[in-house]
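All protein chains but one are shown at their positions in the complex.
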Amino acid sequence: MLRLLLLAALAAGPTLATAQVWPSKPLRLVAPYAAGGPIDISARLLAAKLQDSLGQPVVVENRPGAGGNIGVDLIAKGPADGYSLVMSAIATLAINPSLYPSLPYDPLKDLRHVTLLVQVPNVLIVTNDLPAKNVKELIALAKQRPGKLDFGSGSNGSTGHLAGEMFKMMTGTYMVHIPYKGSAPALADMMAGRIHLMFDNLASALPSIRSEKVRALATTTLKRSSFLPELPTLDEAGLKGFDMTTWWGVSVAAKTPQPVVDRLSAEILKAMDAPDFKDRLRNMGSEAPAIRTPDQFASFVASELKTYTELVKRSGAKAD
Amino acid sequence: MKIKSQQDWWAGWMFVAFGVFFILFALGTPEFIDRIVGTKLIGGYQMGSSVRMGPAYFPVVLGGMLAALGLIVLLDSIVEEGPEVATFHFRPLIFIAISSLAFAYLLKPLGLVLASIVLIFISAYGGHEFKWKEVAIMSVVLAVFSVLVFVKGLALPFPVCPDFIEVCPIR
Partner (left out) sequence: MEGIFGNLAIGFIEVFKLQPVTMWGMTLQHVPFNILMCLIGCLLGTLIGVLPGIGPVATIAMLLPVTFNLSPIAALIMLAGIYYGAQYGGSTTAILVNIPGESSSVVTCLDGYQMARQGRAGPALATAAIGSFFAGCVSTLVVAMFAPPLAEVALKFGPAEYFSLMVLGLVAAVVLAHGSIIKAIAMVILGLLLGLVGTDVNSGVLRFAFGISELADGIGFVTVAMGMFGICEIIANLEQKEHREIFTSSVGKLMPSKEDWKRMWKPILRGTFLGSALGILPGGGALLASFGAYTLEKKVSKYSHEFGKGAIEGVAAPESANNAGAQTSFIPLLTLGIPSNAVMALMIGAMMIQGIAPGPQVMTERPQLFWGMIASMWVGNLMLVILNLPMIGMWIKLLTVPYRYLYPSILLFMAIGVFSISNQPFDCFLMACFGLLGYVCVKLGCEPAPMILGFILGPLMEENLRRAMLLSRGDPWVFISPSKPISMGFLIAAVALLAIIAAPALRKKREEVFVEET
């Protein structure tokens, strides 16, 4: 009899564990990229902070592949017990669904979006030799030389690429897209004048802008960036409604219990409000997002998904 | 036709096979085969032009070069003397391969300690001598060492205990 009870208790063990106070065992934060990129770095920063406040180890696990899809799918299809988190980003939630022919997960139905961590604007930069000192002159130049200007990006389907496509569509110009593996080689070619312009994210472009190796013309957000307050936005420069940022945050599986999601959200927000963490994120070019709650995040994801689905379709960008 | 160099003969076929493989998967199956089979057997990628190369261009060109070189090697094997292919020893090959596969697929369910022990046992079995006590001691030592260095020291996210143990004492 006792043995039977013991067996029953063992079998019920896993379910009992989740009924206990969460968290009662280590958490897993999946960064669906290779170690070292900005998302990976912010994941490690966050993990260190959460570890302190939750009292349980938070282990960052790199699961690179397919633009981040593999890692996100892992969490979407995994146990919804609140111990598996994933760094979800604009690519995996809003762009890849239309960029890739088939995605193994549904960004709205399979995932619960907890907190938006980082929002980084993109900056329109041009090479110093280009005779365009502001957006108007650039548009005029592009219209004068259709197909002669090259714009670089970090990869096919990246925000830099799509920003360029959006720009082309809104201004009615034709520029040639040159994809690179990451923004660093693109920046190098831009400094040398081999490509003419690029929509790079602020963090990676800022050093080059400050050292005047490239010229910044505008930012891609509706509001001006506090890092470069004298830089107009594309919206101000005539492209009404142009608003693109690179963003990423934390998500969990859809069926994760609400109290766990609330607690997670509260803890992450607490970490984000801590001055040293806020500073470090700022150093990556991020302004503290106005979107705080999981519901706000969820509706943000939905609207971004809609925007980019259309944009990708109209621009014809494809990954296979 | 006598094969003068066995090594070159098989090497040549290997190169031709790889070359054809890459060309086939880069271009896809030709129309008439699809019609016979009913559906598109293998999809391909765009060739593009030599001016604006598509994703299939490089693989097809290289695949062609590889197959051509394979043919030259085949020719060589008939014309010039060359060494024989030494016998394949399947035992070490199989055991080493299985041990690393076992480790990889058992790591999550069994944890680092048990998976390491499995790997050591299987790979040791593929060697020349296998003494149970020796291997047992070696596997335990190495498992402990690995946990200390990789999990504790380098903080790799490997599970140490098997899945069925709910809370692991080591983390």
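In this document, chain identifiers A and B correspond to the written order of the chains, with residue numbering beginning at 1 in each.
Convention: a contact is a pair of C-beta atoms (placed from the backbone, for glycine too) under 8 Å apart; a residue touches a chain by one contact, two chains touch by 3 or more.
Here the structure is a predicted model, which is why all the values come from computation and not from measurement.
Undergrad: Kindly name the visible chains that come into contact with the excluded chain.
TA: A, B
Undergrad: Of A:R194, A:K223, A:K255 or A:K313, which one is in contact with the hidden chain?
TA: Within the whole complex, the residue contacting the unshown chain is A:R194.
Undergrad: Using the document's definition of touch, tell me which of A:P23, A:P97, A:P121 or A:G157 contacts the absent chain.
TA: A:G157
Undergrad: If the missing chain were put back, which residues of subunit B would it touch?
TA: Per the touch rule, subunit B residues meeting the hidden chain are 7-8, 10-11, 14-15, 18, 22, 25-26, 45-46, 49-55, 58-59, 62-63, 65-66, 69-70, 72-73, 76, 82-83, 85-86, 88-89, 91-93, 96-97, 99-101, 103-105, 107, 112, 116, 119-120, 123-124, 126-129, 134, 138-139, 142, 146, 149-150, 154-158.
Undergrad: Mind pulling the subunit A residues that touch the left-out chain?
TA: Here the touching residues of subunit A are 34-38, 40-41, 44-45, 47-48, 60-67, 69-70, 99, 104, 150, 155-157, 176, 178-182, 184-185, 187-189, 191-192, 194-195, 203, 206-208, 210-211, 213, 276, 279-280, 283-284, 317-320.
What we mean here is this: only the chains that are shown with their structure count from here on.
Undergrad: Provide the C-alpha centroid distance between subunit A and subunit B, rounded to the nearest whole angstrom.
TA: 35
Undergrad: Quick check: in the complex, which residue numbers of subunit B touch subunit A?
TA: Those in contact with subunit A are residues 155, 157, 166-167, 171.
Undergrad: Over in the complex, which subunit A residues touch subunit B? Could you list them?
TA: Contact set of subunit A toward subunit B: 13-14, 17, 24-26, 28, 57, 59-61.
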